[in-house]
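With one protein chain held back, the other chains of the complex are shown just where they sit.
Order as written gives the chain letters A and B; numbering starts at 1 within each chain.
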Amino acid sequence: MPQKIYITGLGIVSALGPSLEHTVEALRLGRTGIRKIKHLKTRYRGILPAGEIDFTNEELAEMLHLPSIKRYSRTALLGMLAAKQAWQHDEKLPLRTGFVSATSVGGIDRSELAYKHFMVNNDIRGCLHKMMSHDCGDSTERIADFLNIRGFVSTISTACSSSSNAMILGGRMIQNGMVDKILVGGTDALTVYTLNGFHTLKILDEEWCMPFDKNRRGLNLGEGAAYLTLESEESMKISGSQPLCELRGFGNTNDAFHQTASSPDGAGAYHAMQLALKRGNLDISDIDYINAHGTATPNNDLSEGTAIKNLFKDYIPQFSSTKSFTGHTLAAAGAIEAVISVLLMRNKMLAPNLNFHDRMDELNIEPVKIFNQDVELKTVLSNSFGFGGNCSSLVFTETA
Amino acid sequence: MSTMEETIEKLKVQIIEQLNLEDVTPDEIDADAPLFDSDLGLDSIDALEIIVMLEREYGLKIQSKEEGQKIFYSLKTMAEFVTEKIA
Partner (left out) sequence: MNNQVYINALACISPQDTLNAEQFLQSSEFVSGSPMRSIEPTYKEHIDRRYLRRMGRMVRMGVAAATKALADADIKNPDAILVGTGMGCLEDTEKFLRAIYESDENIASPNQFIQSTHNNVAAQIALMLGCYNYNFTYVHRGFSFESAMLDAILHVQEAGENKTDILVGACDELTDMYLEVTSKLNIWKSKVPRHSLKYNMGIKSEQGEGAAFFAVSNQRSQNTIASLDALRMVYKPQSSARLTDEIDHFLARQSLTLDDIDLVLLGYDGGGQKGDVYDEVVNSVFDGKNQAVYKHLCGEYKTAGAFATWLSCEMIRQQHVPEFVKWNAFEIDTIRRVLIFNNYNSANFVLSLLSHV
């Protein structure tokens, strides 16, 4: 039997707010964080909806007690805010620690401004510092230094499944005895770059997104960060941490179908879920709830729905996409939805899939429509899929 | 005012360039044959690329994928669309 992986810390910031409490409250009230873009400097401001966090970089820096924001990308600031909540550590303890973060945009929120400056003035001087944070490793090192984590430090970027994969790597490192305690998760800021990217692909909904609905038109982008502390049993004895739940299984596969689109039968998604169950030594009937990837694009929801139906057959668990609350937070999505999954389990709640009205013609499936309290969730599965066919599934179980 | 043939030839060159069809010459593209599902190996990303090209070169906007599918059936249907819109 491989070593068990326990989750002992959680942190989150999204359009639902800057803490676990804000997140639970919004889920309970069915209050979405998606509204017309207000802060990002884009021609789509006030036009396209997104799950934007209602704090400026200056406000975020103040919340973090940073002397200056000059060197920090928004991606790093959001990451620091979430990571700080999740990581409690006494450096004197004899534990091997580590940090695996995920991001897809890195510091593009700053380098895109530098690039604009360069194009206008044909000179990069004056905004060089904005280029220094461009690469994905920057936000990770900022967060590691902020929390003083000095062990293994790395960054993963596999598009929209990135932070699920950070959790998978962290879990495997614990199981293989490479670390005792590791912080894992991801962060992505809303940027002009990604907004235009998804816009050119014509998969943005100009209204509030409708995951799994027959008339869904596309996704709303979001931004945010979430981190989880993973520990081995031995580590918990030394640190005195209490387990919130277990990361029981995980699976990563590639759909190998198309650069951006998912296969019609959701083969990659099917195999990822199947692997996660197998690794967790679980049966399909053990799953009480699925936090779906559910981006609300016509392609994803049909493909994912088909994969769920093919795997679970007549025993389709309750499922919902909480992207109708947070928007699609790209590399942060896997960790944000992992934290939400753990919060739902701990609070015995089922979060609704907001804005769902009609079932898809192709599949006779319906997500959770209203908020449910006092629901026993022993085992929860969370899906995250990304460009390049990357598919990841995670399974969380109650601790005995 | 260019003829339909001229528009077709121009579109061929523009498509080869936009889609970076390195080894394809304009002569190899049959104006009447289906553009997609051909041995050019084009897919949905290429359809989006052609939409971008038509907008940039001709100022033409295609709103939906369904509309695009009809227009992009062949080089000829595309040329007809361009000719009609910019006439």
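As a working rule, a residue touches a chain if its C-beta (ideal position, glycine included) is under 8 Å from a C-beta of that chain, and two chains touch if they have at least 3 such contacts.
Predicted model only: the values in this text are computed from it and were never measured.
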item: Given A:R172, A:R217, A:K309 or A:R346, the one touching the chain that is not displayed; value: A:R172
item: Contact with the hidden chain (one of A:L201, A:M236 or A:I365); value: A:L201
item: Listed residues A:G79, A:G268, A:G305 or A:G327, member touching the removed chain; value: A:G268
item: Residues of chain B in contact with the chain not shown; value: 18-23, 41, 45, 48-49, 52, 55-56
item: Hidden partner chain, residues of chain A it touches; value: 42-44, 103-104, 106, 108, 112, 115-116, 118-119, 124-125, 128, 131-132, 134-137, 140-141, 144-145, 150-159, 165, 169, 172-173, 176, 178, 192-193, 196-197, 200-201, 252-260, 267-268, 271, 386-390
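What we mean here is this: only the chains that are shown with their structure count from here on.
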item: Rounded Å distance between chain A and chain B, as computed from the means of their C-alpha atoms; value: 39
item: Partner chain A, residues of chain B touching it in the complex; value: 43-45, 48, 52, 65
item: For the chain A and chain B complex, residues of the former touching the latter; value: 200-202, 258-261
